[in-house]
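I have a structure I would like to understand better, so I am pasting it below and will then ask my questions one at a time.
Just one protein chain is left out here, and the rest sit where they should.
Chain naming follows the written order as A and B, and within any one chain the residues start at number 1.
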Amino acid sequence: MSDRLRPESESTLAATAGQLLSELRESPPLTHCITNSVVTGFTANVLLALGAAPAMVDIVDEAGMFAGVASGVLINLGTPTPEQRAASLEAAAGAVATGTPWVLDPVAIGALPVRTALANELVASRPTAIRGNASEILALAGLSAGGRGVDATDTTDDAAEASLSLAARHGSVVAVSGPVDLVTDGVRLLRIANGHELLTRVTGGGCALGAVMAAFVGAARSTSADPLTAVASASLVYTIAAERAAVHASGPGTFAVALLDALAAVQPADLVASARVQESAL
Amino acid sequence: MSDRLRPESESTLAATAGQLLSELRESPPLTHCITNSVVTGFTANVLLALGAAPAMVDIVDEAGMFAGVASGVLINLGTPTPEQRAASLEAAAGAVATGTPWVLDPVAIGALPVRTALANELVASRPTAIRGNASEILALAGLSAGGRGVDATDTTDDAAEASLSLAARHGSVVAVSGPVDLVTDGVRLLRIANGHELLTRVTGGGCALGAVMAAFVGAARSTSADPLTAVASASLVYTIAAERAAVHASGPGTFAVALLDALAAVQPADLVASARVQESAL
Partner (left out) sequence: MSDRLRPESESTLAATAGQLLSELRESPPLTHCITNSVVTGFTANVLLALGAAPAMVDIVDEAGMFAGVASGVLINLGTPTPEQRAASLEAAAGAVATGTPWVLDPVAIGALPVRTALANELVASRPTAIRGNASEILALAGLSAGGRGVDATDTTDDAAEASLSLAARHGSVVAVSGPVDLVTDGVRLLRIANGHELLTRVTGGGCALGAVMAAFVGAARSTSADPLTAVASASLVYTIAAERAAVHASGPGTFAVALLDALAAVQPADLVASARVQESAL
């Protein structure tokens, strides 16, 4: 992979992200989340702060039909009870059948067998996007036994090849979270260098980004933005809000609160001013 | 319905709400909550801040007996797993058998079949109070297919007739949350114009109010206050605390934190000073 920089891509992405953010706030995408019990409240608050409309519908006989009416769906495997596992499969099938874009977050797969099997089954349904840390993306690509729980023990660059391979195999956008976020659709590869270390000190710092991606792919349906742009926009908005929140934080507690305020306050012009994006030709 | 204003009702309600608030803080009502996984933590924190004693007991073979020893019970249908559905029916039966007042919050019913069937079964047991947004109240009254998830797509006034009908049919107090809250027992109808828009940007902003109502109907048992007054008092205390919190908020994150502080700090005199209540003769 060469590292040819396309200097125009940074301002282009920031401008499009701003348009999607405005679109999202004007017509809040109904964002259907099946997510883990640790981060449900924080995830809903992140979506509400941003301007989206969260709905956590994670039971059998409701999740499938609801995926059909939602704007976007998140399936996060952090605490996959039997009921959630069945609901996740139902929701993925519902999303596929109706064309609702959906995001898979394969939390802590690799060493843990139940969620690994489920992630492998779900990814075969070709999610619109896959978000994880480097260890999870490597595990989903079949290249690693995964991390120890939700910690990434690999770097995002370690997962670059795996993310390209996953993207090509399943027709998905793959986003790898880390100090530099990596987003690829198998054709283009973007690196987003925004964000703040405090995001790793708040539970749901990564999981909520998966929900924001579901909201953005939902909001993008009424625009010409492709899934790569929508997913990268979500990452840009979220990580720039995190930078702005960190200014007001004196630790992880105040940071999480300030992040919600910053997500509600961040404006398209802030994205243009702060974006640090690099595109590599493959 | 005429709109004859009873000017005395505002100060009367505020004074009684203050007495119930003092009673609640002196003898914290054990408030039994079966609620959704998104808002459990926030709901417990709201009750603790206010001065009540929350207990989330939502499993089969415990929920029924616990409803019998609790001061008040909340049954919220936001994420009704099979276990929670069985526990909800057990708790409702336990509350009815022992005379414990209980509150039903039929979250997102209408379009979602599992919770709609459960809500219809529970309401037949004549809850002391029912709290929802306009779309949920219309759906429970059989007058609408409901909203899209937890968003109300109807106004509280759209639900006025439905709330009167529900109240009369089940002997319940019905509370409709919105920019102006509406509370009726089928005979009297109160409108409470306190509150703040930021409550809609925090997950559990409405769900936690249902728990506060359960605490107030519990606290009212040792007083002469009727359920209508107890439910309206809960709404008044909660929405006035929200107004006070908004003064210190710079977004939804700081607002949610300030709301907990305000619930702990609000005093009877604040209610008298800030209440905006109107009573309509039917």
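Heads up, the rule we're going with is that a contact is a pair of C-beta atoms (placed from the backbone, for glycine too) under 8 Å apart; a residue touches a chain by one contact, two chains touch by 3 or more.
Keep in mind it's a predicted model, so treat the numbers as computed, not measured.
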Omitted-chain contact residue, chosen from A:9, A:125 or A:203: A:203
Full-complex contact with the absent chain, from A:9, A:22, A:37 or A:120: A:37
Of A:15, A:65, A:111 or A:265, the residue in touch with the unshown chain: A:111
Option touching the unshown chain, where B:66, B:102 or B:216 are the choices: B:66
Residues of subunit B in contact with the chain not shown: 30, 37, 40-41, 44-45, 48-49, 53-62, 65-66, 69, 81, 83, 256-262, 264-265
Missing-chain contacts mapped onto subunit A: 36-42, 78-82, 108, 111-115, 148-151, 200-204, 250-254, 256-257
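To be clear about the criterion, only the chains that are shown with their structure count from here on.
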Inter-chain centre distance, subunit A versus subunit B - centres from mean C-alpha coordinates, in Å: 34
